[in-house]
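Removed from the display is one protein chain of the complex; every other protein chain stays in position.
Going by the order they are written in, the chains are A, B and C; count residues from 1 in each one.
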Amino acid sequence: MKQEQGHSKAKKFGMVIDLDLCTGCGSCMVACMAENNVPFKEDETDKLKSITWMRIFKFSNGKTYPETDVCYLPRPCQHCEGHGGHSPCVSVCPATATDYDAHTGIVSQIYTRCFGCRYCMGSCPYKARYFNWFDPVWPDGMEQYLSPDVSPRMRGVVEKCSFCYHRYQIAKDKAHYEGQTEIEEDAYQTACAQACPVKAITFGDLNNHSHAVSKLKNQPNAFRLLERLGTNTKVYYVSGREWVRRAGDNYLKAEWPKKTS
Amino acid sequence: MKIDRRSFLALGVGVVAGNALSPVPAILTDDIAIWTQNWPWVPVPEIGGSAYADTTCQLCPGGCGISVRKVEERGVKIEGKKDHPVNNGGICALGLSGLQLLYGPTRVKTPLKRAGKRGEGKWIKISWDQAISEVAGKLNDLRSQEKAHTVAGISGSSSGTMTEIFRRFLTAYGSANFFHTPSIQDTYRLVFEFMHGKKADPGFDIENADFILSFGSSLLEGWGPPVRMLKASKKWKDTATKIIQIEPRLSRTALKAERWIPVTPGTEAVLALSLCHVIIKEGLYNKDFLANSTFGFEDYKAKNGEIKKGFKQLVMDDYSPEAASKITGLDPAAIILLAREFAKASAPLAIFGKGQGILPGSLSEAMAIHALNALCGSINRKGGIFALDVLENKELSEVALDGIAEAGLKQHKLVETPHNSSGCLNQAFSAILKGNSVNALLVLEANPLYTLSDSKSVKDAFDRIPFIASFSSFMDETAQYADMILPNHIYLERIEDVPLSMGFPKTVIGLSKPVFKPQYSTKHAGDTILLISKELGGSIADSFPWKNYEACLQHVLSDKMDVLKKKGFWTATDSFPDFKNAFRTASAKFEFQTDSLSSDLVNVKIEGDETYPLVLIPYETIRLSTGYIANPPFLTKAVEDTILKGKDSFIEINPKTAQASGFSEADMVLLQTPKGQARVRVHLEEGIMPGIIALPRGLGHTAYDNYIADKGINVNQLIGPVNDPVSGLDTAWGIRAKLSKA
Amino acid sequence: MDSALIPNGVRRCSINKFMIALAIAGAVLLWGVYAMFLCWFKGLNQTNMNDYYGFALWIWADLAIIALGGGAFFTGFLRYIMGKDELKNIINYAVLIGFICYSSALLILAIDIGQPLRGWFIFWHANVHSMLTEVAFCLTCYFMVLTIEYIPLILENKQIDKVPFFHHLSHNMHSVMAVFAATGAFLSFFHQGSLGGVAGVLFGRPFAFREGLFIWPWTFFLFTWSAAAYGPCFTLMVTKITEMVTKKKLVKDNVVELLAKISGWMMATYIIAKIIDTYYWANVTAPSLGFNIMHFYSNNSFYGLWILFLEIILGGVVPAAILITEKGRKNSLARNTAFVLAVIGVCVNRWVMVLQVMAVPVMSFDTWALYYPSWQEVATTILPVAYGIILIMISYRYLPIFPQEPELNPVD
Partner (left out) sequence: MFPFNFEWIWDMSHIVFMGGLWYALTILGLGMTYCIIKTIFDIYKGDSHHDQGHH
């Protein structure tokens, strides 16, 4: 977890998700499943046993009819940096099966290394980590659509959103062949960002000023989930609605409107 | 030495100790761990060269451009096609799941002939030759018995060469009983027929309108081309376009709208006319347009000489905000405010039609809302509604008929309406139940057994049809209940033109191309029909001179084919004549159809009486596929657990209403309507009008695969059709209902 | 029939009676073993755990039995390091109980992980920043120690002791036992602590998170402390139960009272620290993260302030009060009640630090997740109990566990 030495500045990939644009249509969820060989069962209605790297939460402003308002919130892995790469999960994994990559800011998950103690799941306040309670089974013939870029996981290991890391590797290789040192912003996009019909999800290098995210994240209406815990996430959310911004973290009655500290 | 117990033990201990000290345990431990990392039952996707192939999605009428990522011959991902007029890179959750349909267990892999009882699911595999000759034989017999007219056909779509070939086949064969899965498009076509005097489809320029008044259209839940609408919603936010959503339920559209106005469902037309009232009263209407290009605004003399009340007088008399307020439950002030906002907007646009547009809806309501557009001149202009000429391929409509065909076409049709009746599918089945005989039914890419309301009667009607053949690629409800299945290629395996669904402001045709070679022993339905016609011979065969469907397509779309093949889509250069020449009515002007706007017509009734205190409305969510295509596993996985849990559907109900009857979250209740009953769970939702309960479309399948079958309730079991007095199309936007403890 | 194996100077029940008892315990054991294999072969879908409940009954059982097994290291610590010699009369049993608890803990861990065959990765690819790594290492090492401490006991069996090698070995091991005990104590202080750390370091889980010293959150020290305080109570409770079952006095009261007294004072000091910790967490830590303490005890159908009361007052203050007072200690009813309450107290504490941590929603729009174990989980959790009973039965029958037994129950 040491900072990368060398000429090119370390990347810090992240997202900005506009919650006022998000319609909760579910494209990101399914795009993610399709891209990452996420398995499925006959009954997926028990959401506590349903692997969805990208999950859309739905919550309301708590008002009654007809003042009620609802917000959809897409929740990928937040790729916490914590303090110096000590994200909640990385610091607890006993077998170094999940790691914080200082070059990209991406929290990795090594499925063949994980032995399924699930400590990382307990440590994640975003519930972004999922356990393979079952053997993954694809109905006869359907395994044909599995992508070779992402290995299917075996029963008994934890998995989670990787910011489509395999796409980063492909983009890097491509850039290398074309003799470029840096990869273009649109050369590496996550499946969810690419699929989102309303372009509510913007993905890029938060450290790179030419990338949209580096500006978007500085909007006055931008916030992160549970900032107060010090998870130091790389997924930013934007909403013009105050009640939505407030829902992003926990506050005592006296504490809102938020004091800037 | 003699082996006594002691030395034996010693030996044992020695062996154990020896092994323990040797590297064997270490190596075994390592190997076992490596084995867990390569479990033989966890698939390892083959690597290979990756490439993209473009085509057009056909999972809904949206016609999005898609790029399929392939690794060698395997499809591994479907993505949105960049720079496509409809979706420009975006894609919906259903489109993304397409490969699960291609490779899924719900495919019909070869022609099947029913073995057991209908719907029992017992089939015998047969060859294509046998399938085709058997169907042809059946049709030949009927023809020779002069029962040609007792053969009916149902197509999933109302346009496109496949539909036209299908209709052409039936005509040449001698039956006028051709139907298509009804939709709001049918109603709109009548609106234009009446008010514009021309055959047209509606195009809504929602990207350029600055004030959109949606009368319950779920614009962001799969209405029109879904992805186009979702993209538009971003534009609305960027350009601060005002969306006003009028519906009793806080849908996604209502969420993204600038204002959500819940009104008593069924009274939307009254509201529309009352808005007209205010606009006229305050003189906010487009005077030039009304003065020069409309007929029936002022009182007028009918052909028989009597003076008839004009639109102006009608709304002034009957639709004052006060009067409307009583019916719609909306505060008069709100109505007046809304009317002013609408009229003063630079490009206002009113959109008729509840939900995705699966329901044709009331013609009067449609005309009332269209009149609202007319008042503000939002017709055929930027940000308004366009009357797009209906795409028709003349080559396929004129048919040479032999004697039997002519005789058959003269026969009494299943459904007789003054207008094109091919959308009155419900009536066709009720006609069958009334005794009109249908001896053979051919179904193409449609699933009436699931998608039509009052599914029970539809099934009863099916039982009266001796022979049903389906061309479905999937084991859908209708196919499962058929006598023979002649499986079509699925959209990723076939070439076909895809005329863009209703609502797009331009006439666009997409081309779907075979991205994969057929996975199973299926046949392009076009070719199947051609082969059957050849088998039948005579004038029928002559009507299909092409060697196969592709040749036919090439011939019919010859002028567009090159563009289609190159770009994947073709865009018409629609031109809109000025209002002098835009209308083909008797008056050559836009005509207000006042007699269709009387108060008894515009208030759209539903089935049921006071013994049913509540009103059940179906609703659509973009995470549930509502049409002929059922949810693929991925899409079902994305469905919220407040809609489906285990096998139980949830109804949305306002906490107040639930409290009144003592129901709390997740309670199992018995939902009863005049048409049927079902056990459902309660989901308390503030975002729904008290007294209303909502049930989603797209669940309750009994066919397809285990990933969707027997999950939840099909709302069509609970709702019956209510036919529009003029068009005869289904207007049942809901039904009265009651809840009791289950 | 097996009299040749039974220690001199003590009376044991008939072999038949023994076998029947063994069979009953064995049946329960087999049930647990069956469930264990279900979990191994079919996977953890056999449990009711889910993605919100990654840790559940098993981890609680682990923490609880290790805390209870703490009697072994602390009694050893008192005897060998602090030189409380009377305790030699109970140390054997403490060691046996410790051995049972720790072997059970390791077994449960082996069932609990999704990939048991990769379990050794925790050593091979150790991440030293993880409290769980610390747990695994110390647990394993200390289990070795307990084994080393248990072996001489076995060697003292009449028949085995006849073998000169074993005879001398047990003698020699006794002679250096202090070193082992010291090592054990050192390891225990750490792994008991690191078990506390497991919850305390979860800075994403405000209900569990605690500030601390260096890398160790306060829970680290509280767990060590509580294990030292409550462990002996469990030893004494089990001793009492054994006495009731065997209808014999096995350990002299002065020994029991001495250990009870020490345990009582440890408990008293612990509970004060625990109250301070709770107070600070409720009023400083949690609020600083935006949480009102009631957030953790409301809006759900199970967890309320009652559990706090049960843990701290009933399970802490009360037994401590009983054991530190002369009168309380001397009154056997009060004393035994104190033992039971103490055991409940520490178990509730471990429960809270595992299951309630998982149940509490952190994101404002997330929901409470309650959970009940599947029969497979219950069975595998009862398995160690049956196993423990069996091991105790056998050890008690064939080994001189209680040095004072012959004296207290002379065979005439």
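The working rule: contacts are C-beta pairs under 8 Å (C-beta built on N, C-alpha and C of every residue); 3 or more make two chains touch, one makes a residue touch a chain.
Keep in mind that what you see is a predicted model, and the values were worked out from it rather than measured.
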* Please work out which displayed chains the absent chain touches and list them by label. => C
* Residue of C:144, C:282 or C:334 touching the missing chain in the full complex -> C:144
* Touch with the omitted chain, as defined above, among A:96, A:123, A:162 or A:250 -> A:96
* **Residue touching the undisplayed chain, where the options are C:51, C:112 or C:134** => C:134
* Structure fact -> The listed residue (C:77, C:99 or C:180) that touches the chain absent from the view is C:180
* Structure fact -> The one residue from C:17, C:42 or C:168 touching the chain left out of view is C:168
* To do: Just the residue numbers, please: which parts of chain C touch the chain that's not shown?
  => 123-129, 133-134, 137, 141, 144-145, 148, 156, 164-165, 167-174, 176, 179-180, 183, 186-187, 190, 215, 400, 403
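We adopt the following convention: only the chains that are shown with their structure count from here on.
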* To do: Could you compare the number of C-beta pairs in contact for A-B with that for B-C and name the larger?
  => A-B
* Asked: How big is the gap, in whole Å, between where the Cα atoms of chain A centre and where those of chain B centre?
  -> 34
* To do: Go ahead and note the Å separation of the Cα centroids belonging to chain B and chain C.
  => 63
* **Touching two or more other chains - residue numbers and ranges from chain B** => 36
* To do: Mind pulling the residue numbers of chain A that touch at least two other chains?
  => 46, 50, 135, 154-156
* Structure fact -> Note: in the complex, chain B contacts chain A through residues 36-37, 39, 41-48, 71, 74-80, 87, 89-93, 96-97, 99-100, 102-105, 220, 226-227, 230-231, 233-234, 237, 250, 252, 255-256, 260, 262, 519, 622-623, 633-642, 644-646, 654-656, 686-690, 705-707
* Structure fact -> Counting only contacts in the complex, chain C reaches chain B at residues 115, 117-118, 120-121
* **Complex contact set, residues of chain C against chain A** => 43-45, 49-55, 112-116, 118-119, 121-122, 124-127, 129-133, 136, 198, 201-206, 287-292, 295, 357-358, 362-366, 369
